[in-house]
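Please see the structure below; I have some questions.
Of the protein chains in this complex, all but one are displayed in their positions.
Per-chain numbering from 1; labels A, B and C assigned in written order.
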Amino acid sequence: MLTNRRVIAIEWGDCDPAGIVYFPRYLEWFDACTAALFERAGLKKAAMLDRFGIIGIPLVDVRARFIAPSTFGDSVTVDTRIAAWRRSSFDVEHRLLRGEAVAAEGFETRVWTARDPSAASGLRSRPIPPEVIARFK
Amino acid sequence: MLTNRRVIAIEWGDCDPAGIVYFPRYLEWFDACTAALFERAGLKKAAMLDRFGIIGIPLVDVRARFIAPSTFGDSVTVDTRIAAWRRSSFDVEHRLLRGEAVAAEGFETRVWTARDPSAASGLRSRPIPPEVIARFK
Amino acid sequence: MLTNRRVIAIEWGDCDPAGIVYFPRYLEWFDACTAALFERAGLKKAAMLDRFGIIGIPLVDVRARFIAPSTFGDSVTVDTRIAAWRRSSFDVEHRLLRGEAVAAEGFETRVWTARDPSAASGLRSRPIPPEVIARFK
Partner (left out) sequence: MLTNRRVIAIEWGDCDPAGIVYFPRYLEWFDACTAALFERAGLKKAAMLDRFGIIGIPLVDVRARFIAPSTFGDSVTVDTRIAAWRRSSFDVEHRLLRGEAVAAEGFETRVWTARDPSAASGLRSRPIPPEVIARFK
């Protein structure tokens, strides 16, 4: 299975008054790491949205575990992979490493989503095209 | 059990190119809602840190479910309560409502945390003072 | 001239490791205050974009002065008004007060902007409709 590794330089502005990363930043990084994994699979986000007529791959569920804190000046790496594909949703897993140690983990469930004026929310899930899934193998 | 309700006005800058809330914002709001619950219990954050000698109540686990999207101009409310107290950690639950409908939920596990130069991370959990817990009843 | 006053509760997540507001947050608040001023003038952002066929009122110039720092738990107010209207651009001024004292100021130049596939950027300025300007008087 395709995995992408991304290096993240932690900035002053990512940290809170305790001097450690403000936790929603981890979720922002994981989101960017998912986009980077798709890009590695040849699916750059803007082109992917155009080509498949979707508005994005919004989350319906997210979980993160924070094992050890990090601070500004630290460099961490995130390994990202797809953990499961379903008809119109899929799971992404992220492991954030500082050196060799896992400092945080993230789990996302995302939905292949298109506009649908007939839906209450204006959005509706769509089957994930097999050619998308094939690119991650 | 003490519950706090907070109104959140969703801004343009909270939303992504799909026109819906960028999901890490929900986590930021939930974090602010936890602080607001403590303030309602008489524990304003800055004073609480000073008085109890802690650096904060960082998360070790967070989960969120996103049920219906929201967009700029929407007003939502978040109901927040403590779901469980343990020796040095506790669980917080958030329900984000748009009108009567639950549009998102959040679950945080947080740790009562002080500096400890002898710890690898520089931080260590501490027992939650009973007088803190008593304020939520 | 129409002025809008907005109260902002400063959160833990708005502050940096020095314990004071991370300055880009002020710009986010000023942006929300501009939207609130338009809403007070009867021009709620989503409806305004639809009605006038614009993609937004993006900035071409922003300046801010930071006079006194603020921290989490502080409550500040921002007074916002339009300082000048031109053909397709306008200036917004914000004064952020803590108590009676001006703690920060913001100055934005924004452009009434529509999509234009023939422009290099895909965007083009448009004349501001007189009925928009009239609402601020």
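Methods note: a residue touches a chain if its C-beta (ideal position, glycine included) is under 8 Å from a C-beta of that chain, and two chains touch if they have at least 3 such contacts.
Note that the coordinates shown come from a computational prediction; the quantities given were computed from them, not determined experimentally.
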Given that one chain is not shown, which residue among C:28, C:93 or C:116 touches it? C:28
Using the touch definition from the top, which of B:72, B:112 or B:136 touches the missing chain? B:72
Given the full complex, what residues of chain A touch the hidden partner chain? 9, 11-13, 28, 31-32, 35, 44-47, 56, 71-73
Considering the whole complex, not just the chains shown, which residues of chain C touch the missing one? 16-20, 23-25, 27-28, 31, 55-56, 58-69, 113, 120-123
What is the set of chain B residues that contact the non-displayed chain in the whole complex? 12-13, 15-19, 22, 24, 71-72
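By our rule, only the chains that are shown with their structure count from here on.
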Would you mind pulling out the distance in Å between where the CA atoms of chain B average out and where those of chain C do? 28
Between chain A and chain B, the Cα-mean centres are separated in Å by 22
Between chain A and chain C, what's the gap in Å when you average each chain's C-alpha atoms? 31
Scan chain C for residues touching two or more other chains and write them down. 12-13, 71-72
